[in-house]
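Structure provided below as structure tokens; questions to follow.
And now, subunit A:
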Amino acid sequence: MLELRNLSKHFGGVRAVEELSLTIGQGEIFGLIGPNGSGKSTTVNLICGVFPTTSGAVVFEGRDLTDAPSHRVVAAGIGRTFQNIRLFGDLTVWQNLWVAQNSVKERETGWLTRWLGGERRGRDYAEELLKFAGLSDRSGELARNLAFGEQRRLEMARALAARPKLLLLDEPAAGMNAEEIRQLATRIRALREHGMTILLVEHVMELVMGVTDRIAVLNFGQKIAEGEPAEIRQDPAVRTAYLGTADA
Partner candidate 1 sequence: MDFYYGMAQLIGVHTLLGLSAYVVLLTGQVSMAQAGFFAIGAYLGGMLTVLAGLHIVPAMLLAAVASALVATVVGFPALRVKGLMLVVATLAFGEAVRIFWFNFDYQIAKGNIQVGPLGGEGFKQIRYFPENGWSTADVAIFIWAWVIAAMVALWWMDRSRVGSVLRAVGEDELAAQSVGINLTAVKVSAMGIGGFIAGLGGAIYAHYTTHIEHLNFGVVLATFAIAYPILGGLSSVIGVLLAVIFIQGFLVEVLRFMGDWRNLLFGALIVLAMNVRPDGLFDARATRALKRLLGGRDA
Partner candidate 2 sequence: MKRLLTIAAAVGVAMSVGTTADAADRTVKIAGFGAMSGVVRSFGINTDAVMRAAAKAINDAGGVKLADGSMAPMEVSFDDDRCNAEEGISVVRRIASSDAVVGVGPTCSNVAEPLFGILQAKAGDEGDSGLQFPIFTDTAIKGGLAKISEWAFRNVPNESQMYQTLFEWLASEHPDAKSVYGGVEEDFAHSRFTWYKVMKTRSADAGYEVKGEAKWLLNDTNFTTQVRAMKRAGADVIAISAHPFTTCGVLKEMARQRVEYKVLVGLTSSSSLETLNGCAKQAEGIIIPTSFAPVNPDAVAAADAAAALGGSADLHSAAAWEIMMILKDVIETAGIQATADSVAADRRAIRDGLATLKTTKGLLGEITRTDEGEAVKPYVYVHAADGTWAVLHDPNT
């Protein structure tokens, strides 16, 4: 479904991502892990067209998305969340979802009503998303007034509002307690039930090992291992580079 071909990104002399190749299949939950500064977030940003690639290609469903502007990436069916939450704080919870409704399905309705119509349009799907994120009773609240966990959930719901096929989650568990992480894992699995493909970039091993089908490990911008969670856990290279220092 998503294929990265020899993707590289250099910032000046720093090789943030080097010759990275990955293939994520339809319906898969794919984990991308690695120590701090290993290039995980850069990879997400490259897929989303935040900054231009140095070399290599991003191919999604057979279409070349290398260096496509972000909004085209979204239109192609890729949604994302951010490591440090980036909600529209001065908009309400509901409006955050509303602005994100850019999918093909919405575009089929007349542009006039879609853009200039009132807030009632697209309500059903948004209602569904709010329920999914556990925010049904907070739709009129300004996003900035939400608690931290709620903000994380809203951001994920916002990414889903555009009806993506592939969801990139950039460290969604950062700052969460064990209970919240458990709920997150349930939510991720539920998404897969709905046919969503997920790329999970994460630090928290508990989560990654628990929900992913396959994992790739980055170190210094390069892929040092790829395989099923169990294999990765045993991989000596990974142990020295990463797991050796982190609590598995």
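Some observations on this one:
In this section, contacts are C-beta pairs under 8 Å (C-beta built on N, C-alpha and C of every residue); 3 or more make two chains touch, one makes a residue touch a chain; residues count from 1.
The set was built so that all candidates are chains of the complex that A comes from, given by their letters.
Please read all numbers here as calculations on a predicted model, not as lab measurements.
Per the touch definition at the top, the candidate among 1 or 2 touching subunit A in this complex is 1.
Remark: subunit A residues 48-50, 69-71, 74-75, 79-80, 82, 86-92, 94-96, 98-103, 114-119, 121, 139-140, 158-159, 161-162 touch candidate 1 in the complex.
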